[in-house]
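First the structure, in the form of structure tokens, and then the observations on it.
A protein chain is absent from this complex, but the other protein chains hold their places.
Each chain gets a letter, A and B, in the order it is written, and its residues are counted from 1.
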Amino acid sequence: MQITSIVDVAMMVGVSRLIRGYCITSPVGDFHLKPEDEKAMRRRYVKKALEMLQGEGEKGNYKTI
Amino acid sequence: MKLRLESVKITDVRFGSKTSISNGILYVNKHELNDLVCADENFTNVNIEIVKPGDNARIVNVVDVVEPRCKISGGSDFPGVLGKIVSAGRGTTRALKGMAVVLCDRHHHWIHSKALIDMTGPGAELGRYGKMPNLVIDPIPNGEIDDLDYAYSVRRAGFKAAVYLAGAAGADQVEDVEVFDTETIHPDLPRIAYFYQIYSPQHDPKGIPDPIFYGSPISLTLPLVVHPNEILDGAVLSGYTIRMMETYSIQNHPIVTELFRRHGEDLNFAGVVLGVCSMEPIRRTLGAVMVGNLVHETLKADGVIMTKPLGGAPNVDLGVAASECEKLGVKTVLLLQLLNTGAALDSEVLFNDPALNAIINCGIIFETQELPELKKIIGGTAETPVFNDSCKQLAGQPIVVEKRFICGCLNQLGASTAAAVEY
Partner (left out) sequence: MNNESTGKDPQNQKWRIVCYVNQFFGQVGGEEKADCGFMVKQGPVGPVRLLHWFLEGDGEVVATVICGDNYIARNLEQAVEEGLKIIADLQPSLFFSGPAFNAGRYGVACGAIASAVQERLGIPAITGLFPENPGAEMYRKRAWVVKTGGNAAHMKEAMGTMAGMARKLMKKEPLGSPAKEGYLPRGFLKNEAIGKTAAIRGIEMLLDKVASRPFKTELQIPTFEEIEPAPPIKDIKAARIAMVSDGGVVPKGNPDGMKVSQNTVWASYNLGDIFAKPFQIVHSGYHPTEVRENLNRLLPLDVLKEMEAEGEFASLLPVFFSCSGNTTTVQSARDMGRGIAQKLVDEGVRGVILTST
């Protein structure tokens, strides 16, 4: 599955398991947060990613955290 | 809002005892200009040189090119950068046409962002600045200075020089006057707007945004309406990375000037929306929806022509904004560049909304060009590195450069006739 903030391109090419990343320069981490909060957020992304790998692929859509 | 642009044609530039213009020749008092530039404590000194078409010279470390202009009335010079913040685009501005001020920054190290100008050979053929006399300002840094601080000083020096030189022209020397005015509406002609994505924060050095709009940073701005006169009159300036949008090409903005020229002939120039590329998707969608509304509801445009800076992310962002416009019935044309020499013309656009069926090809930025060894290096030395992804090369050698680094060869605002052709 893919984590990227440029979901438009990912959807255009047909990615079927997609999570919207935080931003271009930091897909899996909000650097404005305190380190432990940032890590907790990162864990939510990865947990969702693993969930999506266990589900059916769905094109043209993406999940947000 | 009316802007009166007075022009004086310059055919040659020379040093002289008094900064003045006579018979199309600009004489420059080097000491006076030197003092003006070195008033900035970031410089210990400055090299000021004049180059002319045909000179066996290469200017390196180019970070901006500026047309000499000064306000005669109705505003301040480069508001927010030199002068105080008042609206640009009103009153009278005087310009020296046919020459440019070239700024060199030897100090900051991100060499992706610097261009070169050759005054002879294939480089001069390809880049517009190789065909005109240039006054080159190449400051010497005063010790170790923060990259950004120094970069702003260099650009400010360029604007100061631009104002100083334009100030040499007297009212009686003005040869040409253009009045930029769209107040008369022609109801039988289509309303055409311009969406100008002027910036993307993706390359903000250390995350610090570039102050390119009235001297203020604009990284997180949502779309806004400005008057086209403001763009021509110094409200928008080139950013930290020169990237084919040097200030000269903004002052002479090809789309804005062409839309003005055709106002009343075959269109109404409906106005300009400025935008900034969004780094994350919620903002991108919000920005796009707003562009649609501003173009459709506020400017009441039938069609909008759209440009972007930099590379791929702004390409995506522009596409999303254009889709919103098309949904509201506003027809769009986008100006895009190709980003890979191994590409084909039908696979590299970063969106696939079928409504976006009118795209102009602004060239392939990575095509390489061989440039010969030139005798004189300005703005650097023969040992100044010139960017090439595959090898180390120095300014004093024969070099191979991507066309995006030949200043004035390619342009994202539509100034160039170059288009990518499949070979």
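One rule holds in what follows: a residue touches a chain if its C-beta (ideal position, glycine included) is under 8 Å from a C-beta of that chain, and two chains touch if they have at least 3 such contacts.
Treat the numbers as computed from the prediction; the structure is a model and nothing was measured.
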Candidates B:P122, B:P254 or B:P372 - the one touching the absent chain: B:P254
Sites on chain A contacted by the missing partner chain, in the whole complex: 1-4, 6, 10, 12-14, 16-17, 21, 24-29, 31, 38-39, 42-43, 45-47, 49-50, 53-59
Chain not shown, touching residues in chain B: 112, 190, 192, 202-207, 254-255, 258-259, 262, 266-267, 302-305, 311-313, 331-333, 335-336, 338-349, 351-354, 356-364, 366-367, 389, 403, 410-411, 413-423
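Rule of thumb we're sticking to: only the chains that are shown with their structure count from here on.
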Approximate Å spacing (C-alpha centroids) for the pair chain A, chain B: 36
Residues of chain A touching chain B in the complex: 5-9, 12, 20, 22-25
Residues of chain B defined as touching chain A within the complex: 202, 279-281, 284, 313, 316, 319-320, 350-352
